[in-house]
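First the structure, which I've put down as structure tokens, then a few questions once you've had a look.
All protein chains but one are shown in place.
To keep things simple, chains are lettered A and B as they appear, and every chain counts its residues starting from 1.
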Amino acid sequence: MSKMVYLVPLFPLIGFLINGLGRKQLSKSLSGMIGSGMVLASFIVSALIFKETVPESGPVTVRLFEFINVAGLNIPFEFLVDRLSALFLMIITGVGFLIHLYSTSYMHEEEPQHFARYFSYLNLFVFSMLLLVLGANYLIMFIGWEGVGLCSYLLIGYWFKNKEYGNAARKAFVMNRIGDLGFLLGLFFIIQQFGSLTYSEVFGRAAIMNSGATILTIITLLLFVGATGKSAQIPLYTWLPDAMAGPTPVSALIHAATMVTAGIYMIARSNILYTLAPISQTVVAVIGLATAILAATIAIKQNDIKKVLAYSTVSQLGYMFLGLGVGAYTGAVFHVMTHAFFKALLFLGAGSVIHAMHHEQDIRKMGGLAKKLPITHITFLIGCIAIAGIPPFSGFFSKDEILIGAYAHNPVLYWIGLGGALMTAFYMFRLYAMTFRGSFRGTHEQEHHLHESPWQMTLPLIVLAFLAAVAGFMGIPELFAPDAHKLEHYLEPVFAASYKIQETHHVEHSTEWILLAVSITLILIAIIYAWNRYSKKPETGDATGFGKILANKWYVDEFYEAIISKPLNAIAAFGNKFIEKSGIDGIVNGTGKSIQWGSRQLRLLQSGQVGAYVLWMVLGILLFFVLIIFI
Amino acid sequence: MPINYYIILAIALFSIGVMGVLTRRNAIIIFMCVELMLNAVNLLMVAFSKLHYGAVATFNPYASTGTDAQVFVFFIMVVAAAEVSVGLAIIVMMYRNIHSVDVNFLNRLKH
Partner (left out) sequence: MIALLLILVPLMGGVASFFLKGEKGVKTFALLVAIVNFLVMIAALTSGNESAINFHSDWLPLLGSSFALKMDGMSKILCLLAALTYPVIFIATANNEYKSPNSFYGLMLLAQAGILGVFLAADGLLFYFFWELALIPVYFLCSKWGGERRIAVTFKFFIYTFLGSLLMLVGLLCVYYQTPDGSFSMQSLYDVKLTTAQQSWLFWLFFIAFAVKMPVFPFHTWQPDTYEESPTAVTMVLSALMVKMGLFAVVRWLIPLFPAAAIQFDNVVIGLSVIGMVYASILAMQQDDLKRLIAYSSIAHIGLMSAALFVNNESGLQGAMIQFFSHGVNVLGMWIVADLIEQQFGTRKMSELGGLAQKAPTLAILLVIVALANVALPLTNAFVGEFLMFNGLFKFNVWYAVVGGLSIILSAVYTLRMIQKVFYGESSAVTANATDIGMMAKIALSVIAVAIFMMGVFPKPVFALVNDTVTAMLGIYK
């Protein structure tokens, strides 16, 4: 089955082509069916492949055709199926399918033509992401890498009539491109150093290098620049919250199953390079942690239901990078998986709420929705508990694994990380309480129309809620039961080389118990506080004081605007007005003008006086004499 | 006589001619000064011709070098004569038209 892996991306590609080319002919139900059906088909193939990878660990390479083979550089179009990519295939197609299914109902108000366009974009998105994880070399990864950037652009700007949305889409693409440049330069360094982009060759040659080699540090840092763009880390994170402009299922797709996990996947894939570059690892960990904290602080004061979730994604991605940075690769991938479940759940739940509220996204105007939307409410609550990290829900296991890894590395990282986790619990339950608890604060008409969503929307919620609740048991820490961490065993061959090199500090079990108790207690306190406070006295006005700074996202966008956009535009205007017009054109036209001026001056010599002419002639002859005699 | 004397005389005549052309305004005098310059050149030609003929004849008695320049002198004289006739005719026409032979009145070349 692994040999048939090309089917996995092929199905969404076919779906994209059918929906894209036939968008005027297809009916809505048909294009929805094609869109979701194709992803379901590739999910089934993925599942079969996944099943095959469980007993046998050897990676399978599937070569499709020769892509670039020049200058001693052979880059075939090649897919690699191993345990890491198989796991990601499952997440992408599985969660992706649920989101497609959900979309058939969520987007039903669209015209058929745009409905088909929407599904073709979604399919293209899944296709690109599949290319990204399936590629057997960095170039194929880069193709998918840019592809998801494009699709996010198309989907964020899906409602193209709105100018704001267009700007958000553009911002996403450009920010991603900044990262992509870093990634591309990283690729060039890899080519220069290893003479190949194929994973097996690069990693094989890297493994025998010394730890801390400068070239490896450069490569890994540049690749990480790419990851900051794609996975929304400092300093390139600002596009992700703005990406809310797209339809809500798209946000779920971007935040959970695809796109933002690309950076994590890339580093997990290149783990050996990072393990050999401790400086880069530190940078990854510090940036990840800083992003986690920064985004969490911002999320506390957001009032848009999707914005809160968006910042929580940024924050959770920060944790994943922290995990990667401290060498807890399995933990990071584990968190990608659990996060995919509960974040997709939360976004789809938010979509359900928005749907019910007739496109109202401000949580200050919600409240008391628990009774009206029972399924959405319960599933959303499960999602909140999962993300907050309460056992035995999935988020607890994965986050705990990352944080324990961080503690083993350096306890300071753990305590800061725990602070972020507390904030996460706090803002998630603030969101929950303001949305579902208390009394309804919207308009009368909205209240009248409140209704639970149809099955196409609730079914994905239920499935995802189930997964969010139980997925954690795939990775039970050694603390509870020895050798019960199935995921770690599964992924072992992928990270084996890194774990061999890495010096592992083990945290004493007693310490671990204490940390666990402390963190759970604190998180519970945060939850109860938030629940109480915001159920009884929800925020209604705008934030003031320090809260205002948080509500305005630390003014980072304004800062970027001031230091990058404005100067660049000023340079462009300057170039346009002065360098082009007066500068280069000035020189060109100036040559012409000076010749004209010169000839006007020369004309004055022609006085018409014969004597004057003769005089000039004589002077000229004398000049020649002087020149001939003296030179 | 050394050649230098001829050269100096010719330079003097030529310079007088040049100065005359430059400073005088009467067309007839300018004309005469031009003639003066021509004759300065003629003198120099004859002088050099004689000099070179002597030099060449010492080792090649059949050479005809010496006479070339003198032939040119005759050419110049003929041309000068033709020039005088045309030039004087112009001056006469000029006088008829503007009642003067002052060349400074002749500035219509500008237009």
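The rule is simple: contacts are C-beta pairs under 8 Å (C-beta built on N, C-alpha and C of every residue); 3 or more make two chains touch, one makes a residue touch a chain.
Note that the structure is predicted; figures quoted are calculated from it, not measured.
Undergrad: Which shown chains does the hidden chain touch?
TA: A
Undergrad: Check the options A:Gly166, A:Gly204 or A:Pro235 and report the residue that touches the missing chain.
TA: A:Gly166
Undergrad: Touching the absent chain in the whole complex: find that residue among A:Leu26, A:Ala136, A:Leu155 or A:Leu184.
TA: The single option touching the absent chain is A:Leu184.
Undergrad: Just to verify: which one of A:Ala517, A:Ile584 or A:Leu623 makes contact with the chain not shown?
TA: Candidates A:Ala517, A:Ile584 or A:Leu623; residue touching the omitted chain: A:Ile584.
Undergrad: On chain A, where is the contact patch with the chain that was removed from view?
TA: Missing-chain contacts on chain A: residues 65-73, 113, 139, 142-143, 146-147, 150, 153, 157, 160-163, 166-167, 169-170, 173-174, 177-178, 180-181, 184-185, 188, 191-192, 568-569, 571-573, 575-576, 579-580, 584-585, 588-589, 592.
In this text, only the chains that are shown with their structure count from here on.
Undergrad: Based only on mean CA positions, could you tell me how far chain A sits from chain B in angstrom?
TA: Whole-Å distance between the two chain centres: 96.
Undergrad: Going by the contact rule at the top, pick out the chain B residues touching chain A in the complex.
TA: Contacts found on chain B: 18, 21-22, 25, 103-104, 106-111.
Undergrad: Contact residues on chain A for chain B in the complex?
TA: Touch residues, chain A against chain B: 606-611, 614-615, 618.
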